[in-house]
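A single protein chain has been removed from this complex, and every other one stays in its place.
For reference, chains read A, B and C in written order, and residue numbers begin at 1 within each chain.
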Amino acid sequence: MTGPEPHAVGIHKKEGETVKKFLGVLAAAAALTFAVSAGFAADAIKVGFVDTYTGPATAYTNDVLDGFKLEIGKINAKGGVLGRKIEFVTRDDKYKPDIGLTMAKELVLKENVDLLVGTISSAVALAVSDLAKKEKVPFIVTFAKSDKITGSMGHRYVFSISENSEMAGRAAAKGLAKKPYTKYWIAGDDYEYGHSIANAVFSHLSELNPKVQKIGESWWKEGETDFTPYITQILAAKPDFVIVATGGRGMVNFQKAAQSTGFNKRVPFYQHTAIELSTLSPQGQNAPEGVYGTANYLFYFPATKENQAFADEFKKAYNRQPKIGALYGHLLAKFVAKAYQKAGKVDKEKFIDAMEGMTLDSPVGPMEMRACDHQVALPMFFGVTKKSPQYEHLVAGDVISVPGKEYLPSCADVMKTRAK
Amino acid sequence: MLRVESVVMSFGGFKAVNGANLHVGAGEIVAVIGPNGAGKTTLFNLITGHLAPDSGRILFKGREIGGLSPHVICRKGITRSFQVVNIFSQLTVFENVQIAVLSRERKTYDIFSKVEGMAAEEVERTLRSVGLHDKRNVESVLLSHGDQKVLEIAVALSGKPELLILDEPTAGMAPEETETCIRLIRKLSDEFGLTILFCEHDMGLVFDIAQRVMVMVRGGTVVQGSCEEVRRNTEVQDAYLGGSA
Amino acid sequence: MKHRSLVATLAVLGLLCALPPFLPRFYVYIASIVLLTGLLATSLNLAIGYGGLYQFHHTVFYGVGAYGTALMLTRAGAPAPVAMIAGPLAAALLSLVMGVICVRLSKLYFGMLQISLGSLVWVTVYRWYSFTGGDDGIHGVPLPDLIASAKGSYYYTLAVTALSLLAMRRIAGSPFGKTLQGIRDNPVRSEAIGVDVKRHKLAALVIAGFFGGVAGSLFVVVDTSAFPDMMFWTYSLEVLIMCLLGGMYTFWGPFVGSSTLVLLRVFVSVYTQYWGLILGTILSLVIIFLPDGMLGFFARRFRKGEVRGA
Partner (left out) sequence: MEFLSHLFSSGTLSQFLVGLSRTTILFIVSSGLSLILGILRIPNVAHGSLYMVGAFLAYSVIHLFGGGVAAFVAALVIAPLGVAALGFVLERGFFSHLYEREHLMLLLLTFSFALIIGDLVKIVWGTEYRSVTLPVVLQGSAEILGLPLPYYNLVLLLVGPVIAVFLWLVINRTKMGKIARAAAVDREMVSAVGINVGWVFAFTFVLGCFLAGLGGALIAPMTNISLGMDHSLIIEAFLIVIMGGLGNVWGALLGSLVFGLTQSLGILVWPKFGIVFPYLAVVAVLVFRPRGLLSSTW
């Protein structure tokens, strides 16, 4: 070590004075920061978003925000709710539960928001949900897919307006049960979401079709970029069908690997959200064909007037097709506005009472916020990827729609997991 | 007191010490001399445990010490100074000596006492006796080279060794500093009855204070004996005058 | 002199005790985070500033302290006092084990081996769903009522942090602390005066790990949760930055540095998403212009022209 180490071993002898001076400076700086505040209008209904606004997840979360903005803008333009505007602020959790929790605390304890929403990360959602329960603030989960959120760790203050892994698993099992495959391989991102969705698909599939068997599993770390070693491993075992449980960025990565190795041509596989635009549009025409998937939203299906109108409106506003997040943001705005209207005043407990059992019309049809577990019942679409002359990306073909009621776990089942 | 028997130590293929023999009796002042690269420093490093011998024996008070760790050997009663000044340069003169005293008293694991002022009496006494007392609160990196060398001897001394090893104690010193240093070494020997082993290039100094001299050439012992014997030895003359000098 | 520093300490403590009633709850929470992060940085400084050990992955002990406490409370249902001490002890034990493996390496190699071992611990926590909760972490850790509220947890954090800092200050000023500084300064000289360098380093690592663990257990009290990210290597570097920012070779420097960074982070990240840019710029300016850190810089200016130690 040739570096000039400061000759400071004995400095603490003089530190007392220095510390004092320093504390003065620090206090002044702190006072300055305290003085500034993000600021809501005085009588607005305050909605606080905690979500991931940096990194790959923004491909999904920005759509939520834009969908919400579009709808809430219309509501505010008509005078808002109860004569008050709905305003929102966003906080970036950087996909990390500790940061998300700090941000949520800031929103609740400092900004005094009336409502917390957001999070694509299940870890953040669970952390914030715990805070919501303690602070008695309603929290609407917009994207995170862990079934614990409204399942085993659900409570009065947490709601979910997206499907969860258990639901996706049940819906996929319904679609897959009709196929002739029996030898299944399970692979996926080795984290909460990956395991829970894979288990959900396979356990329900084996209930529906007792002949299926699992011949092997492989798990890679979340954020894995090179799937080739796993693909060769899977192909060597010669399964009939592969359940691939990837989330977020793993979706596109795995599809690219499948395309380049010809994996999809050798063995059919299923990925939740494989048919969704968020997965398909970044790959253009190079996405693999013949991949089975489920999704909550497709802008071209069902081809109803409502869906068409929503897609057109979104495209006009943001110059892109709405993806799944846009639907969630849209639903969020509608639920929030309607619930406050119904509650008659801005009150956290009344808001929750109003939310329970509430129904709405949406671009994908009518839906309900289940009173028992605070889980919304959305229809789920099951299909397979194919090329389309109309678009620059692949679309879902052979789409079947599974209504929410058919794949939601029963209230009794949910309560059983909560009791544990 | 110290006995080195046919010790061999090599770096890669090069035998830095090759069959050296050395004997130091209690209370003696022994000098090791030899041309540059003769292996004097390596020999000292072997004795103090900074290197481990390949073969041969190093006995201190009849016990084998070859290959032990430096701190263990220090505990057995050998302390040293180094050729290049080796002190706690960021600590004050006082603290340098203080650590050595605390280490000797085995108080370095004490996490409860306040170190300030500990062992002050002994530290000040030592500093007075080496003439550094008035500089006791100076950061030692700021001392003159001569003072640093003296401080290092004071640090080594504070371990209350039975054998003190000095590797070129006057290297790089100004003439008057050398003078002080010699007086210091004499004083140590006379007052405390210390056994001293040192190596030095300044032959005047060697023959001035050493009682016996060991001559090393190319890693081996050429001759060991009184100053007079060594001075007259023809092999030594060859090594210094005709050989590699 | 001694009298004055005692008065100053009591004044600061008194001020900190009096804060909560005047602060909104959010700031009480942030104040708790500031305190425990300060403790974390100070504990790291014991190893890196005083001992010169390249403790690159210190937050492993922070994380293990937190998980130890959280798991004792949730899984074992242990009484709170037991859990509070179990976390730090687990951290100290891990520090001992990692120390035994690392301590014979020097500087950069030490640091890298530690990062490697620390990453193993991190991976284990991150992957072991059934036990640690994996990447979700542990939430809603049950706490006794006394320390469950924002104020209660603040006072508890304040008390534990103050005691820990006092203890570390004592250790830094003890014969052991002085020996450690000697080892940092010159390990060869230390050995030559009979100091067992490795063992002292190991002891320093265990102490630093223990107090890192204490900070972790405080995090559980303040946040009622524990996350794997607490022990990801980037956070370790951030804590290193805190030490550097405040002044690595001073006792209070790391505390000052961590307070500055935590406050800055909380308030700045509300207004911008470019926290990295801000932190990076501050840090590079500090390294280039103030290598002694803020406190070191102040201290230096203060004693300019004085004879050192007079």
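Worth pointing out:
We adopt the following convention: a contact is a pair of C-beta atoms (placed from the backbone, for glycine too) under 8 Å apart; a residue touches a chain by one contact, two chains touch by 3 or more.
Nothing here was measured: the structure is a model prediction, and the numbers come from that model.
In terms of the touch definition stated at the top, the absent chain reaches A, C within the entire complex.
Although one chain is not drawn, the whole complex shows that of A:213, A:286, A:304 or A:359 it is A:286 that touches it.
If you put the hidden chain back, the residue from C:16, C:93, C:112 or C:167 that touches it is C:112. From the options A:112, A:260 or A:341, the residue with contact to the chain not on display is A:260. Here the missing chain is touched by one residue of C:6, C:76 or C:120, and it is C:120.
For chain A, the residues touching the chain absent from view are 1-5, 53-56, 58-59, 190, 217-221, 223, 225-226, 228-233, 235-237, 249, 252-253, 256-257, 259-263, 266, 282-284, 286. Although one chain is not shown, part of chain C still touches it, namely residues 48, 54, 101, 104-105, 107-109, 112-113, 115-117, 119-120, 123-124, 127, 233-234, 237, 240-241, 244, 273-277, 279-284, 287-288, 291.
We take it that only the chains that are shown with their structure count from here on.
Central chain by Cα centroid: C, whose mean Cα position is closest to the mean of all protein Cα atoms.
If each chain is reduced to the centroid of its CA atoms, chain A and chain B end up 72 Å from each other.
We define each chain's centre as the mean of its Cα atoms; on that basis chain A and chain C are separated by 34 Å. Along chain A, residues 5, 7-10 each make contact with two or more other chains.
Shared contact sites, meaning residues of chain B that touch two or more other chains, fall at 90-92, 139. Note for the complex: chain A touches chain C at residues 1, 4-23, 26, 29-30, 33-34, 36, 38, 53-54, 91-92, 96-99, 101-103, 105-106, 108-110, 122-123, 126-127, 129-130, 133-134, 146, 148, 190-192, 195, 222. Within the complex formed with chain C, the residues of chain B that make contact are 48, 50, 69-71, 74-75, 79-80, 82, 86-92, 95, 98-100, 102-104, 107-116, 118, 137-139, 142, 155-156, 158-159. Across the complex, chain C meets chain B through its residues 170-171, 173-179, 181-182, 185-186, 188-197, 200, 203, 207, 307-310.
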